[in-house]
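Every protein chain but one is kept in place in this view of the complex.
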Amino acid sequence: MDHAAAGPALRAPARPGARAGAKRRREAALAWLLLAPALAVFLLYRIIPLGWNAILSLQEWSPFKPAVWVGLDHYREMLTEDPTFWEALANTLWFTASAPVGIAIALGIALLVNTDVRGRDVYRTFVFISYPLMTVAVGIIWRWMLDERVGLFNYALRSVGLIEQPIPFLQSFELALPSVIVANIWQIVGFYMIILLTGLQTIPRNLYEAAAIDGASARQQFFRITLPLLRPSLFLCFVIGVMSSFTSFDLVYVMTNGGPGHSSELLVTYLYKAGFEMTRFDYAAALTVVQFALLVALTWIGNKASGGDAGAVERG
Amino acid sequence: MKRPPAWPIHAALCVVSFFMLLPFYWVLKTSLTGENIFAYPPSLLPVAPHPFFYVDVWYYIPFVRYFLNSVIVSAMVVAANVILNAMAAYALTRGFRGRKLVILLLLSCMMIPFQTTLIPAYLLTGKLGILNTYLGLALPMFSTIVCIFVFKASFDAVPRSLVDAARIDGLAEWRIIWKIMLPLSTSAVATNVILSFIWSWNNFLWPLVVTRDPLLQTLPLGLARFLSYHENTTGALYAFCILVLAPGILLFLLAQKEFIRGLTSGATKG
Amino acid sequence: MLRRILLSRFVLVPGAIVAVAVVWSLYAALHAHGVVTGTVVGPDGAPIAGATVMLIELNFTTNQERARTTTGADGRFRFDNNRSHYIQVRAEKPDVGRSPQRQVRLYFAAQDVEVREPLRLEAADAPRS
Partner (left out) sequence: MKTPRPWLAAALAVLALALAAGPAAAQKKLSFLTWNISDQKDLFDLWIAEFRKLRPDVEVEWLDKKGPEWPAFYQTQVVAGTPPDIINTQGGLWLEYAAAGGLADLTPYLKKDADVRARFNADYLANWTYDGKNYMLPFYVNKTLLFYNKTMFKEAGLAGPPKSFDELVQYAQKMSKGDKSGFLTMNFDWLYWPLFKMNGVELLTPDLKKAAFNTPQAVKVVEALAKATQGGGINKIAWTGRWVEPNGAFAAGNVGMLHAHSPAFFFVRGQAPWINPDTLGAVNAPGGWATPNSHGLGISKGSKNPDIAWEFLKMVTSDKWTLEFSNRRKVLTGNVKSDTATIAAMRKDDPLAAQVLQTQLEQTDKLTGNWRIAVDSRVKEAFYPELQNALLGRKTAKEALDEAERKVNRALARQ
């Protein structure tokens, strides 16, 4: 937290002639020192609670009852006799799979609003405006736009004569989840955009200038310079996409509440229901642990895919 | 590189803007007319718009009080985010043992759904004795992993030569962050400010659980008043959403300029 | 340095907004005596003296009468105890008729207001709102 205190002690690393081992140790000490405050927050509000869940998942517990150990019973129930879990899991993975679509759209927008086209700031604001909007409002409005009888989409499609019968977006098992995904992309695309914009700022102009001199076309510049150097930001967007598919509770809750059937149930909505609505925190905890394991796996894959090290591009 | 003609860009952006603004337009319109959006066919233009639903919002909830609470909490969160995340990110740009582990840990932490950490988080906050305080409201958001990586990506792009030069001048690490890294990463700073502000500003479940004292409630908690089962509060609900949205947009507009500076100008020197 | 911060848009814009808010609340404070005035006219448009005027407030889901007064010789009426920001007024006179209920929404509670369009009494059994 307090740099001033840390300051003097940290002079050392750069001093010429320091022994390599000592230098490395100081480097490490410094790094951990700088990481400490942030890690403390996560320890408190992420890691310990996760541990709490891990323990709870092995117990039979409710706020009103003392805990009883039941071993892996909840996991057994989840894997063997709970079809809803599998449905929610599949839906969540579909949701995750949709992330790249949103990212691609956002990348396109980001590139456009990163040129010095007139009114750029206005466009950026228009794209971003959906992100800070309260999810409740987003949910209700999309519910209405996608409504079968009075919704805007069906109204538009019917008045231009594209369809005869109205499409029951949220009332059909096939379209409910895609509808939620679309709404989610609509809301999150502005978020992706500013992450990518920030990334684009880290690419030195002179690289493009050099490339231009070598006669590289805009396309080549994009694939040779922009894309590779943007990898960290793209990876970050991917992680955010995964995250939103595993945490966007409000949107599903407001739009479909997981229905019809469980066709738009996500793990997060399911474990909220299990925990707070059915007072089965123990079972919800088991779901949390499984979901977490899944996430670590996904992140790890994504990390590898983006060239490791959180997609960081080492330079200099 | 030669500049492409502007009109296709405008065309594309107009289409995008249209789809982005369409739902938002309906929120805005309903906040001015309070009409029943389930009437058919939908009226595309606002009929007899008036600002009075915003007046309703003002009197339905202790608006000023909630607003100030939100401002205080968000200010704490934003300040903490910029400092803590910059420190953490700087550390991650340095080679040290366990670095990859930390990164993977952060990435996975990021995705633990908040709903399931609610109870333990509450108990811990209680242990710290900061229930019902601004600190208690803000602490969980003091550092956000996304923003750490935003900084990291930006720091990684700062030429090592600059940093090493500074070291040789015997510049203290914290001053390297302050004097070199941050000035060269203004867009990352802007992103941090905007995102952490919005997250803390819209945060709902945590304030709901952690504050028992009505005087400490933040703006989003006013939402309950507008989801009444008896009254028809449609207009007021959307007016409320617009009012909650406004500060975030304002901040975005203010921070905009930072997205065109950043390293593009800085990298060439040093 | 400090000067630069103070003059940056991050200070000026919020500052301006706060200033406007302060001015507005001052204005509101100075114009919040809860005075509601207006005129009642007959079907022919002539002012009606001695008509009963009711000030109605929407209480939760149903309207409730908060106050009533009668018009003077010039057909004018005046309430000075309105505390709400959303009221309705209605006038009636036994042998002349009653006016439709008029919504009056104010910019702030107890705002002093003149009900522009006079309340026009119509022959009885006009649709109640």
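For reference, chains read A, B and C in written order, and residue numbers begin at 1 within each chain.
By our rule, a residue touches a chain if its C-beta (ideal position, glycine included) is under 8 Å from a C-beta of that chain, and two chains touch if they have at least 3 such contacts.
Note that this is a predicted model, so its numbers are computed, not measured.
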Shown chains that the omitted chain touches within the full complex: A, B, C
Listed residues A:Arg46, A:Arg124, A:Arg143 or A:Arg231, member touching the removed chain: A:Arg143
Contact partner of the left-out chain, one of B:Leu21, B:Leu104, B:Val209 or B:Ile249: B:Val209
Option from C:Ser8, C:Asn59 or C:Gln103 whose C-beta touches the chain left out: C:Asn59
Touch residues of chain A, complete complex, unshown partner: 62-65, 81, 84, 140, 143-144, 147-150, 168, 170-173, 253, 256-262, 273, 276-281
Interface with the undisplayed chain - residues on chain B: 36-40, 115, 118-119, 122-123, 126, 204-205, 208-209, 212, 214, 223-225, 227-232, 234
Residues in chain C touching the chain absent from view: 59-62
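The rule we apply is simple: only the chains that are shown with their structure count from here on.
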Centre-to-centre distance between chain B and chain A (centres being mean Cα positions), rounded to whole Å: 15
Distance from the mean Cα position of chain C to that of chain A, given in whole angstrom: 50
Chain C contact footprint on chain B (complex, rising order): 50-52, 55-56, 58-59, 230-231, 250, 254
For the chain C and chain B complex, residues of the former touching the latter: 9-10, 13, 60-61, 85-86, 105-109
Touch list for chain B against partner chain A, complex: 1-4, 6, 9-10, 12-13, 16-17, 19-24, 26-27, 37-42, 83-85, 87-88, 90-100, 102-104, 106-117, 119-121, 124, 139-140, 142-143, 145-146, 148-150, 152-154, 156-161, 164, 167-168, 170, 172-175, 177-178, 185, 187-188, 190-191, 194-195, 198, 201-202, 204, 220, 223, 227, 237-238, 241, 244-245, 248-249, 252-253, 256, 259-264, 267-268
